[in-house]
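Coming up: chain A.
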Amino acid sequence: MVICTSLLCLSFFSILFYILAGGLKSITYVHTEPIIGTLLLIALTLLISAPISVLTAIYLAEYSKEGKFVTFLRTCIDTLNSVPSIVYGLFGLAFFVTFLRFMTGGFSILSGALTLAIMVLPILIRVSEQAILAVPKEYREASLALGATKLQTIFRVVLPCSFRGILTGIILAMGRIAGESAPLIFTAAILNNLMPKSIFNPSPFLSTNLFFEATEGRISDAYATALVLLMMVLILDIITKLLWRKK
Partner candidate 1 sequence: MRRLDISQLNKETALKLLLNLMTIFSVFSIFFIILFLIKESLPFLKEKGLEMLFVDTWRPIAGKYGIIPLLLSSLLVSLLAILISGSIGIISATYLVEYANKKIAAIIRAITELLAGIPSVVYGFFGLMVIVKLVQITFDLASGETILAGAITLAIMTLPIIVSVACDAISSVPKEYREASLALGATKLQTIFRVVLPCSFRGILTGIILAFGRAIGETMAVVMVVGNVAQIPSILKPGEPITSAILLEMGEAAIGSMHYHALFTLGLILLLISLALCLLLNKIK
Partner candidate 2 sequence: MEEKIVVRNLNLWYGNMYILKNISLSIKENAITAIIGPSGCGKTSFIRTLNRMVDLIENARVSGEVIFEGKNIYDPDVDPVEIRRKIGMVFQKPNPFPMSIYDNVAFGLKINGIKDKERINKIVEESLRLTGLWYEVKDRLNENASKLSGGQQQRLCIARAIAVNPEVLLLDEPCSALDPISTDKIENLIKELKRKYTIVIVTHNMQQAARISDYTAFFLNGQLIEFNETKRMFENPRDPRTEAYITGRFG
């Protein structure tokens, strides 16, 4: 039994150290372009997804009544979670890259961001909803008793109060966005390390670069990319956990 558990820990540490070791050796192979690409992607995706998610969460938490209808709504949203990432890639390709080419510039960071925005919707909605529901009803009552409307209460009292929870969700989503590769290969990623000209152009990303470099045999590049990506995601994850615990 102990062997199994140690296998578990072993795998984590071996992955960690393996990439750390390899990455540090090849630290000079780090390129800045994919890092910029990934950061732009994260920012754009969240810009699109966060408002939609928070507003949906407000609706679910404050306005909907428990019952079959709401359960149906939640199920629809949660189902987005079980869609494989490559299917998101296909959808992004068919809809954002091809169908909406005139709006997104075709193969571009924007297409990628739109695709990933849908992907992170369920996580952001759930975390935001939890954060909103966690606001004690005493605050709402106090606000309403002072003559504020429901909407004013939500935007002036509930949202600021649930801010930390929502932030936790956003940081969690950041980690996920940075790690996604398949959807980007179909919508936004290029192989060469060229700085993206605008969001209407494609770009390299850390995640996609790792795939291309590994499969093309550019091992040193791959190690460096893996190191940066892994560190980024782990740091975001640890921040999320710390924020969660403080709540």
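Keep this in mind: a residue touches a chain if its C-beta (ideal position, glycine included) is under 8 Å from a C-beta of that chain, and two chains touch if they have at least 3 such contacts; residues count from 1.
Keep in mind how these were chosen: all candidates are chains of the complex that A comes from, given by their letters.
Every value quoted in this text rests on a predicted model; they were computed, and no experiment measured them.
Of 1 or 2, just one candidate touches chain A in this complex, namely 1. Chain A makes touch with candidate 1 in their complex at residues 1-2, 4-5, 7-9, 11-12, 14-15, 18-19, 22, 51-53, 55-56, 58-60, 63, 73, 75-77, 79-80, 82-91, 93-95, 98, 118, 121, 125, 147, 149, 151, 175, 178-182, 185-186, 207-208, 210-211, 214-215, 219, 222, 226, 229-230, 233-234, 237-238, 241.
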